[in-house]
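One protein chain is absent from this view; the other protein chains keep their places.
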Amino acid sequence: MIRQSDDLRETAGDIDGVPPAVIREGLRRMIAARVFDTKAIAMHRRGKLGTFPPCAGQEASFVGAALALDRERDWIVPQYREIPALVAHGAPLEGIILYYMGDPAGGWWPGSVNALPFQISIAAQLPQAVGIAWGLKRRATGGAVLAFVGDGGTSEGDFHESANLAGVQQCPIVFFVSNNGWAISTPRARQTAAASFADRAIGYGYDGVTVDGTDLLAVYRTVSEALATARAGRPVIVESLTYRVGPHSTVDDPRVYRSEDEVVPWRQSDGYDRLALRARESGLWSDTDELAAREEATREVDAAFERAQAAFKPATRQLGEHVWAHLPAQTAAQLQELERRNARGERE
Amino acid sequence: MIRQSDDLRETAGDIDGVPPAVIREGLRRMIAARVFDTKAIAMHRRGKLGTFPPCAGQEASFVGAALALDRERDWIVPQYREIPALVAHGAPLEGIILYYMGDPAGGWWPGSVNALPFQISIAAQLPQAVGIAWGLKRRATGGAVLAFVGDGGTSEGDFHESANLAGVQQCPIVFFVSNNGWAISTPRARQTAAASFADRAIGYGYDGVTVDGTDLLAVYRTVSEALATARAGRPVIVESLTYRVGPHSTVDDPRVYRSEDEVVPWRQSDGYDRLALRARESGLWSDTDELAAREEATREVDAAFERAQAAFKPATRQLGEHVWAHLPAQTAAQLQELERRNARGERE
Amino acid sequence: MSEQNLVSAIRDALQIELARDERQMIIGLDVGKMGGVFRATDGLQAEFGEDRVVDLPIAEGVMVGAAIGLCVSGFRPIVEMQFLGFAHQAFHQIGQQLTRLRQRSQGRFSAPLTIRAPYGGGGKTPEFHSDCYEALYAQCPGLRVVAPSSPTEAKGLLLAALRHPDPVLFLEPIAGYRTWVDDVPEGDYVLPLGEARIAYGNENAAAVAVVSYGLSTQTALRAAASLAAEGIDVVVVDLRSLSPIDVGTLCRVVEKAGRCVVVTDAPVTGSIASEVTATLMERVFWSLEAPIVRVGAPDVPHPLGALEQFYIPTAEAVADAVRSTLEAH
Partner (left out) sequence: MSEQNLVSAIRDALQIELARDERQMIIGLDVGKMGGVFRATDGLQAEFGEDRVVDLPIAEGVMVGAAIGLCVSGFRPIVEMQFLGFAHQAFHQIGQQLTRLRQRSQGRFSAPLTIRAPYGGGGKTPEFHSDCYEALYAQCPGLRVVAPSSPTEAKGLLLAALRHPDPVLFLEPIAGYRTWVDDVPEGDYVLPLGEARIAYGNENAAAVAVVSYGLSTQTALRAAASLAAEGIDVVVVDLRSLSPIDVGTLCRVVEKAGRCVVVTDAPVTGSIASEVTATLMERVFWSLEAPIVRVGAPDVPHPLGALEQFYIPTAEAVADAVRSTLEAH
């Protein structure tokens, strides 16, 4: 089999206007996302990881959106499921792993990564996202914010207040609604009577657009355009139509509330498979590439889990770290007392 | 001058499809609203009434909306400015006066009046309105809820969560947005970038409509239709375009934040004047009617103020009344102690 | 009597009340087909229908607010707050609307609803799922706050809450859902609301009174057992009701013992333990032989799972406090 040189293929021509380098990176990252997901679920089963939210089915959506960002100046404000997006933006895997091991030391990214930490309270990160965008604008950085929220999250007051203020302040922000059909056991249809989440934008005075979230190219192009609009001071709501193929989390059993029939078509329109097919046709991707990507991802993920496990040293001391800039004296005393107590190993 | 008999005029023919009886009641109630407003402001100046929110400019909007209701089965959920609507629905003036005198004894209406009390926290009454509508539907009463909120109130999370849930539960509710141009000193344009508040409805999966809030007939017809839609399980957002001609409250001075030029055209399109002109042309209204209505209103308002002042007997005892069904023993003891103390008249 | 864990006792109470009173309904997140994230409403939608057991959009504020409105329309909704930590989103509806409907309407309307909320550590949950926020709600006049300490207690107190004319926040210790097992009375079983109970020991013979509630009562009971082995007799007062507090029982027992340790799982500052201590200070000061000691979590947020073991107050900490109280003079 003749294998084109990477260089050649990187310039072999766009698909749907998306450059080959992005397509190949997208494919690699989707593979890596699946590898990570699978490993994380396995580690949870072995008791090595806490409750974990798999993203199977949403890889194209998360990766496509993140690749549209300019890592130097654009920000991601995540909820908890958008791991592939954060990784594409530069967040280290081991931090993510440590976080899901229940170690707060993992919940952050180095200063070069323009992203907030995970945030668990549904939609409560959105007001902060608007504030960041507002600040970027005031500083005239040209940067924009990509704020993630789920279909369920759109029902919260925080979603509304944020989307509305973004319009008023003309903030450079894209609200990315991952409409994956479910909020735990609650189907999209019980989340709102609206026909689409993109339609919400009308009520805030800007544009909304719905995109096929299993089509990485479409997501990439849509988010790229949305970011351009946002940079000009007009927020955008992007609704990504996708599906949570797996459980809500590693402690959820979706069979209780949905039939496998519903899942099947979504498995069949897997984002990676769809793009890989087209990329193969265009000579941008091959079995060898796939294998290599999978091997590399496995190596990286395994190494990250090892690093995380080595770094995992939960300690009483961490309880009070970074709660305050100036830890109050009484709290410091409480924590010292607790450290002494815990050091004696009296815990049941 | 020949004066038609009342009977004749009540059947003299509709204007814009609104029956004469409604038109005449609307005119009388708008006059009464203005009389009440004026007296309340005067009483505030004389220190006999607390901070009071005048509704000048919005009479047509409030009265037109309330007259569309079926008092037997429909509910009003007010904020604080909708006094003419509450009065049209049966709320006693003296209760309203007592409330604004700062006496909690005034904050309620008799059991025959389907309305919640005033509620001051912006938009926080809306979730309750949805719950009432939900309950009316479950009881199959055929009743609907008219929930009032201001342009400012639409920015709150409570507005969104309520509007969205109403759609999901298909509640018989009409959200009546009194877009009076201002939220204290904040102009409508800084409240949202959306072109209209009616457009919000799209994002909730139902219809929104904007109506000229200085045209009582238009408001009446629009709310009537909206109620019919709502009774069938489809909520409606009605945006009433109106204007707060007076100050936000008796302690506000609008000259600080808006120019008198802006107010002039609204004064000129006064809801009463507009409708009275047409009613006069149709033979439904006359100077005599106007005079009679004003005299009657003045009598009623004066009497209500007198009754309120006679009833006004603030007492320590009231502090704990109706806070609990079962007042906790310690709280009862605190209040007894306080009653004793206050009876000694030691207050500074 | 039948052996039940906490979830099952709660489900039992819900089932009884939905069957008995058709005004009762359950609303919340994932309470329908899924039966709630802890399965406390399992099977209830199938039994009582989609009109009475209703899955809602994710919006805690309107969840509580709509429940208030449903009361006005004559229903008695039971709100399942998925976790107490998410009631923050509904704080204005709980602390300012739910509690004031009655007074604002001078008694015409009331909101006799119950909000059930899992809370407390032990589950290694993500952030906000375990924080002990109960003292925030005990500051809301007009709202009762109740925390059961066993499956039997849960059944009896929940049925009482569901029938009470005042709104109740009913706190369910996550750590107990599966692990607490009890012989729970069958059928209708109602405990009084607002009365503390003696959960352990003899109030006339105890050297120290240990005051606790919810999860911390189990901690106190473990401490009591180990102290008994050392020959130290304590009496454990389980508050049950955090608002209002049963001051009568509390004072009676502490007056007799003369020494007292108050246990909470919450950060100690501003906690229920502080309120209990202040109340005792005012009322039984002259009977105290030693300062009352609060045992609680440090004043930092409930940590992520891996640190939880270091954070939650232990039986040993309670026992130490009892010992130190006995040594104090």
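Note that the chains are named A, B and C in the order they appear, and that numbering of residues resets to 1 at the start of each chain.
Assume a contact is a pair of C-beta atoms (placed from the backbone, for glycine too) under 8 Å apart; a residue touches a chain by one contact, two chains touch by 3 or more.
All values derive from a computational prediction rather than experimental measurement.
When the full complex is examined, the chain removed from view is found to touch A, B, C. Contact with the chain that does not appear here is found for just one residue of C:Phe48, C:Phe75, C:Phe109 or C:Phe128, C:Phe128. Among A:Gly107, A:Pro187 or A:Gly233, the one in contact with the hidden chain is A:Gly107.
The residue touching the chain not shown here, chosen from A:Pro117, A:Gly181 or A:Gly271, is A:Pro117.
The residue from B:Pro104, B:Gly143, B:Gly181 or B:Pro235 that touches the chain not shown here is B:Pro104. Residues of subunit A in touch with the missing chain: 104-105, 107-109, 111, 116-119, 121, 124-136, 138-139, 157-158, 160-162, 164-165, 168-169, 321-326, 328-331.
Although one chain is not shown, part of subunit C still touches it, namely residues 85, 88-89, 91-92, 95-96, 99-100, 103-104, 127-128, 135-136, 138-139, 141-142, 243, 267, 269-271, 273-275, 277-283, 285-286, 288, 290-294, 299-301.
Against the chain not shown here, subunit B presents residues 50-51, 80, 99, 101-104, 107, 120-124, 152-153, 155-158, 183-186, 190-192, 256-257, 312, 314-316, 318-320, 323, 328, 330-331, 334-335, 338, 341-342, 346-348.
Keep in mind that, in the parts below, only the chains that are shown with their structure count from here on.
On a Cα centroid basis, the chain most remote from subunit A in this structure is B. Mean C-alpha positions place subunit A and subunit C at a centre distance of 36 Å. With centres taken as mean Cα positions, subunit C sits 40 Å from subunit B. Across the assembly, subunit A contributes residues 155-158, 190-192 that each touch 2 or more other chains. In subunit C, the residues touching two or more other chains are 56-57, 59, 61.
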